[in-house]
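Only one protein chain is missing; all other protein chains are in place.
Chain lettering (A and B) follows the sequence in which the chains are written, and residue indices restart at 1 in each chain.
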Amino acid sequence: MRRIITLTTDFGLFDPYVGIMKGVILGIAPEAVLVDITHDVPAQDVVAGALALEAVCEFFPAGTIHVAVVDPGVGSGRAAVAVETEFCYFVGPDNGLFTAALARALLSRAVRLTNPAYHRRPVSATFHGRDIFAPVAAHLAAGAAFETLGDPLTELVTLDLPRPVARADSLELHVVHVDRFGNLITDLTADSFILDFGRARLHIGGREIVGISRTYADAAQGQPVACFGSSGRLEIGVRDGSAAETLRAGTGTILLLRNEG
Amino acid sequence: MRRIITLTTDFGLFDPYVGIMKGVILGIAPEAVLVDITHDVPAQDVVAGALALEAVCEFFPAGTIHVAVVDPGVGSGRAAVAVETEFCYFVGPDNGLFTAALARALLSRAVRLTNPAYHRRPVSATFHGRDIFAPVAAHLAAGAAFETLGDPLTELVTLDLPRPVARADSLELHVVHVDRFGNLITDLTADSFILDFGRARLHIGGREIVGISRTYADAAQGQPVACFGSSGRLEIGVRDGSAAETLRAGTGTILLLRNEG
Partner (left out) sequence: MRRIITLTTDFGLFDPYVGIMKGVILGIAPEAVLVDITHDVPAQDVVAGALALEAVCEFFPAGTIHVAVVDPGVGSGRAAVAVETEFCYFVGPDNGLFTAALARALLSRAVRLTNPAYHRRPVSATFHGRDIFAPVAAHLAAGAAFETLGDPLTELVTLDLPRPVARADSLELHVVHVDRFGNLITDLTADSFILDFGRARLHIGGREIVGISRTYADAAQGQPVACFGSSGRLEIGVRDGSAAETLRAGTGTILLLRNEG
């Protein structure tokens, strides 16, 4: 069976770091199928990396191994970990990168990557992507048993992810990501609240959006529109335009959601 | 046989959309070979997407499946289609994305993607790349018969692509693409007109280019030069420089081609 290994990093594609990780993986697991999720996570932005992983992992087949390296703490004492869920594997630093993705899993167990037999030697102080995470993922793809990767770990570092805050008369939402089209993706997921789509009112940047639509195409040209996007999150878009520009909003911008009286 | 599926989108690689499509494809067709053409088509620029597809498809082996998603009309009534030529397949929205590539094919037949057995359920209103195009391409790669994908379609939406216009004393050409090196690629293809290379004169941005050369290397440093490039189209380049900068030209710039008296 050809195992899939996905890669999510903040390395960019200008530097050779991603190519090096692929070389290391293919040297150990020549049959592995490599898939780039993104290498454009903003440098050292663990929250953005966590959200990228959360967005993709449910769409990959069972057994997929997700390697993620957004690792401001490399060379310090942070642990290197692998996590197994009922569906897939994660390999990377123990800094909360997997918090969002794991919130969707029913079961999981984790190990600290302490077995040097699965590492490159010597392990550098600066590039664990190459020396630990890539070879561990490759050995896992090539058939190594999960529990041989290292010592059991009962608690992972968790990340404080943005989430809606209940206010007296409204729900405070937050933009967690702005996509290439200028759509604003918020921290409100479709399954977290019961919403009356027709009565909902969104306030952002001094403007009001009336109701939640089924799709961006329902809006008039140039007008902001709210809908639950393909990510399962409430998004604000502008048909044939950029909501980020129209509403001068970005990651961290606050939205207020109210029900009309 | 490992079928090739190429991907051409305007999704960029910063967002998780391309990774999601790959996960969906590999879940259905684990043996498929995925090749990215580009994900940097300018947002919602169907003409640019059409020209990218045209540029690449003849270089892929027979049976390749080209998935393209530049889809400003997603969620509106536009059809989702698959097209089969004597050589390859196209899967995407019926908005003219395949017009340029299909102009090179002798035969083709098309279906509207109406068979829900090949779609993800439920189909979202905003991301047909994930819910329709990726799974349909994957099923095709995995052996589904073309005619089972949906209802026959006898006419596709066609795109009004830039093409040369005959003027009284000249041929009006248009820049259709500026590549990374600043080369200007025009809408004049090598096989569309009989040209006397030595007598040709090109007028662009107040300058005249004398004759059509065999290669950019024939030009003096810093001087604009015209030649038929690797795309089979007339291109304007500047040796060791950028024609776009030197001539202050971009997509849509007009050139006049004359034969010297």
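One rule holds in what follows: a residue touches a chain if its C-beta (ideal position, glycine included) is under 8 Å from a C-beta of that chain, and two chains touch if they have at least 3 such contacts.
These figures come from a predicted structure and were not determined experimentally.
A.B. asks: So one chain is hidden, and I want to know which residue out of A:62, A:103 or A:125 touches that hidden chain in the complete assembly.
C.D. replies: Touches the omitted chain: A:125.
A.B. asks: Can you tell me which of B:176, B:227 or B:244 touches the chain that was removed from the display?
C.D. replies: B:227
A.B. asks: Go through subunit A and note every residue touching the omitted chain.
C.D. replies: Residues of subunit A in touch with the missing chain: 10-17, 19-20, 22-24, 26-27, 30-31, 34, 43-44, 72-76, 124-127, 130.
A.B. asks: Which positions on subunit B touch the chain that was left off?
C.D. replies: So the residues of subunit B touching the missing chain come out as 2, 4, 6, 13, 33, 35-40, 52, 55-56, 59-61, 64, 177, 179-181, 214-218, 227, 229-230, 240.
FYI, only the chains that are shown with their structure count from here on.
A.B. asks: Where the centres are mean C-alpha positions, what is the separation of subunit A from subunit B, in Å?
C.D. replies: 31
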